[in-house]
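After the structure tokens below, expect a handful of questions from me.
Removed: one protein chain of the complex. Kept in place: all other protein chains.
Per-chain numbering from 1; labels A and B assigned in written order.
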């Protein structure tokens, strides 16, 4: 397996990303008026769903989320934090979004690397890198009966930064230049793109409706 | 593999649980005005979804639901029963709920044992025991476009009894005392907790909204 960071550093980064993804799941559960159990389920699904789907698809069973106790317990802690402190967590939403962007950058990189380690090609590895980073959020929204924010035109782009980061990693692997430094740079670029998207309201284009037939949702 | 019961007893218990879970899927399909095919799909998904997800996660492919003909055919029978007799099935709702609670108790135990047999740790085994018992109902609700009743605060607790039963099993395994008797006791306790929850309307707490900011859904 490719080791980009020392195991301790990798684990720490993973847990930070998992914690923040779990916060976003827990906060949506509170907004949806769910109980403590729903909060924890949504925290788990959001934080681990992308990685679990990746691991199922590459045949890495049981998924890391079920063999590493820290991965599993961290979302529960985040769920409890949200349960007791959700007004405070909502208030530091800016900080949460920043950490979420960090998680996005990190997971698109590590997801791509892991898929490649399991023998997948470049394009498939990029797809699984994006799935790792963004898949949990889709599961969160489906369970909460929300239109997946990943697919909504009126949300700042989320997948494109992950696409850029994952593509950089696949290219670095292809040219034999994946190192801790270059991988970190790819994660950083994905992070920065996401922060810019949030700051400047970047959105992706919709299919245009010609002849004045734009849809009524506008 | 751990055998808690003789194969015949195990198979019989499994089929009863699968049949009753399938009834709940079929009844929701009728309420949603689905056709005979939708009824059978929802019966299958509800009855087998939890176990299939567990088997995918532990790498036991093909899942038992696809290698044991009885597991697959039973939900179809339940679907047909609902199709022809749904008013009668609705009328004995109390009996259905009781059998559903039995299925919950049974599957949280067998799911935990199977996950442990495949090498998962205690916490992950408990999680997969709960998934086995409650996962099918979540798939049922998502397919029927209903907010998952597992996650709703205004429903009697369903996951907590499964959590208690699964945790007891993991503890029994850890201390080397899992026998047919102790496993049955764990299933019975989960069953009784669920029946009490139904009888007394037990619910789990939601995150409180301080400063009078309780949400409007109340």
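The working rule: a residue touches a chain if its C-beta (ideal position, glycine included) is under 8 Å from a C-beta of that chain, and two chains touch if they have at least 3 such contacts.
Given the structure is predicted, the values throughout are model-derived calculations rather than measurements.
From the options B:9, B:73 or B:181, the residue with contact to the chain not on display is B:73.
Residue in contact with the omitted chain (choice from B:13, B:29 or B:133): B:29.
Taking the complete complex into account, A:157 is the one of A:4, A:81, A:133 or A:157 that touches the chain left out. Residue B:142 is the one among B:77, B:142 or B:192 that touches the chain not shown. In the full complex, chain B touches the omitted chain through residues 29-39, 41-42, 52, 56, 59, 61-63, 66-67, 69, 72-73, 82-84, 86-87, 142-145. For chain A, the residues touching the absent chain in the complete assembly are 56-59, 118-121, 123-124, 127-128, 138, 142, 145, 147-148, 150-153, 157, 159-160, 203-207, 209-210, 213, 215, 217-218.
The rule is short, and it goes like this: only the chains that are shown with their structure count from here on.
Chain A and chain B, compared by their mean Cα positions, are separated by 29 Å.
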